[in-house]
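Worksheet for the structure shown next.
With one protein chain held back, the other chains of the complex are shown just where they sit.
What follows is chain A.
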Amino acid sequence: MGNILEMRNITKEFPGVKALSNVNFQVKEGEIHCLVGENGAGKSTLMKVLSGVYPYGEYAGDIVYKDEVQKFGRIADSEKKGIAIIYQELALVPDMTVYENIFLGHEIKKNGVVNWNSTKIEADRMLKKVKLNVHPASKVIDLGVGVQQLVEIAKALSKEVKLMILDEPTAALNEDDSDNLLELMLDLKKQGVTCIMISHKLKEVIHVADTVTVLRDGQTICSLHADKGEINERDIIKHMVGREINDIFPKRDKKQIGEVQLEVKNWSAYDHKLGRKVVKGVDFNIRKGEIVGIAGLMGAGRTEFALSIFGNSRNYQIEGDIYIKGSKVQLASPKKAIDHGLAYVSEDRKGNGLILIQDVKENISMANLAGIAKNHVIDRNMEIQVAEGYKTSLNIKTPSIEQKVGNLSGGNQQKVAIGKWLFVEPNILILDEPTRGIDVGAKFEIYTIMNKLVAQGLSVIMISSELPEVLGMSDRVYVMAEGRMTGELAIENATQEKIMEMATI
C-alpha cells in the first residue's frame, strides 16, 4: 500500500531554538507507526505541525497527505481531511455525557437544532466500534481515565477519521487499560484506520508497531520496519540516545562526600486531582556534598516525588517517613520544609517558581523575607545588598535588580530562581530540570554553580530528563518509572542505555 502521509523537510523554529530541522516522515496507509525519542526530540512539535496547531507558513517544508500538498491553517482544516489528534491531556468536558462529548463541535443537527435521538444512536454505534460498554448518558467525570481515553477515540471515529494520532495514550493508564487500548489499535488497523502513536513505553511500541521512526534533537534518525525484523528494544534505545556526550561539564576538583543528609523511606504520594498514586514506595537518600541525579521520562513521578517531600500536603496525600540528619521529621508545609533546610527550584519557572510581574530583588527575597526584615519591616537597603550579591555571584545578566523578571531570558530567570532559594540558606537543594529551555552557555554556568554549592557542603538533588547532564553531573543516579524507583546506579556504572532501559520498564 502507498503512503497516506509524507512530511518532507519539515523545519520549525521557535525564537532561539530549532525544534525541527529537515524532518522527513512517511506513514503507510493502514499501518501503526510509532514515533519515539527523548523528551524534547521534537515528536509533539512534528504532530502539531501535522494537525495544524502550527499553521501553514509557520514552518518550512511540505505536508503531503493523500497525494496532495496540504496547507492547514488550523486544527479544523486537518480534521476535515480526516486527521484527528488525541492528546495526553484529554479534551473531554467532564460534566457532559458521553454522547454529548462524542459529538461536541460537530453535532448532528438540522437548522441549528440538535437531533438528540440520532446523536444517541450514532454514539452507541461509535462506542461499539471501540468495544466500550458504558451507557452513552453517563457523565464523563464518572468514568475512569482508561474509559475516557476510549471515549476520545470514539469521538475521533465519529469524525470519520482516516489518520489518528495518539500522543502518549497509555501514559496515564494502568496495565489492563493499556492492554485494552493497544488491542483496540490493532483492531482499528483491521478496519483501515492508520495510527501514529507517540510513546515512551518501548514494550508497547514493539508490540503494536509496523514501523518505528526515531527522532533525536529535532532530526529524523532512522525508520525501523517490523517486516524486516528491525524493531527491538536495544536498537531503538541506541538510536534514541545515539549522540556522543559533547556538552562540556565543569570538573569538580575534589569530592568530599559526607554523612547522609536526607533519607526518605517507603514514600508514596496520592494525587488528589488525578485520583491516583503518582509516587509508589520510593526509597531515597542523599549525602552531604553529593549531587544525586533522578532520571526518568516525563510522567515518571519525579516532580511529584520532589513536591511531595517539599511539604506540599495540599496536593498530595502522603505515606512514608523522612529523616533529616538521622532524625525523623514531619514536613506539613513548604514553610516547614524550608525551616528544615530544604529548597525546591521548580521545573516550571513561570508557573510556580517566580512572580514574573515582580522585579529581580523582590523575587530573590520572597522565600526569606525574615532575612531582610526587622520586626516585620523590610530593610530595603539590605534587600538591595542581598540582590546585588546574588546578581554578581550568580552572574545574573539584567540591566538592574529592579528589572521585572518576566523581561529576562530563560537562563537568567533560572539564576534568579536559584538565587531565591540560596537565600534561604538550604542544606538540601532540589533542582527540577535546572537547564530546561536555556542555552548552552547558561547551562554551563548553572553546572558551575552546582559544583560550587556541593563544595560548600550542600546536597543537590537534580531531576533531569537530559541523560548527558545526568551522567555528566551526578555522583549517583536514581531512575524512576511510573512512580517507582526502578534503579539506582553508581556513576561509574551508569550509561545512557542502562538508564533508558530502567526508565522504559
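Following the convention adopted for this analysis, contacts are C-beta pairs under 8 Å (C-beta built on N, C-alpha and C of every residue); 3 or more make two chains touch, one makes a residue touch a chain; residues count from 1.
Keep this in mind: contacts and distances are computed from a predicted model.
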Open item on the list: According to UniProt, what is the chain that's been left out of this complex called? Choose from "2Fe-2S ferredoxin", "Pyruvate dehydrogenase E1 component subunit alpha", "NADH-quinone oxidoreductase subunit NuoF" or "Xylose transport system permease protein XylH".
Closed with: "Xylose transport system permease protein XylH"
Open item on the list: Touch as defined at the start, partner being the missing chain; which of A:I257, A:L356 or A:A455 qualifies?
Closed with: A:L356
Task: Selected from A:V329, A:I378 or A:I491 as touching the chain missing from the view - done: A:I378
Task: Hidden partner chain, residues of chain A it touches - done: 310, 312, 314, 333-335, 337-338, 344, 346, 351-358, 362, 365-367, 369-370, 373, 376-378, 380-381, 384-385, 388, 400-402, 404, 406-407, 420
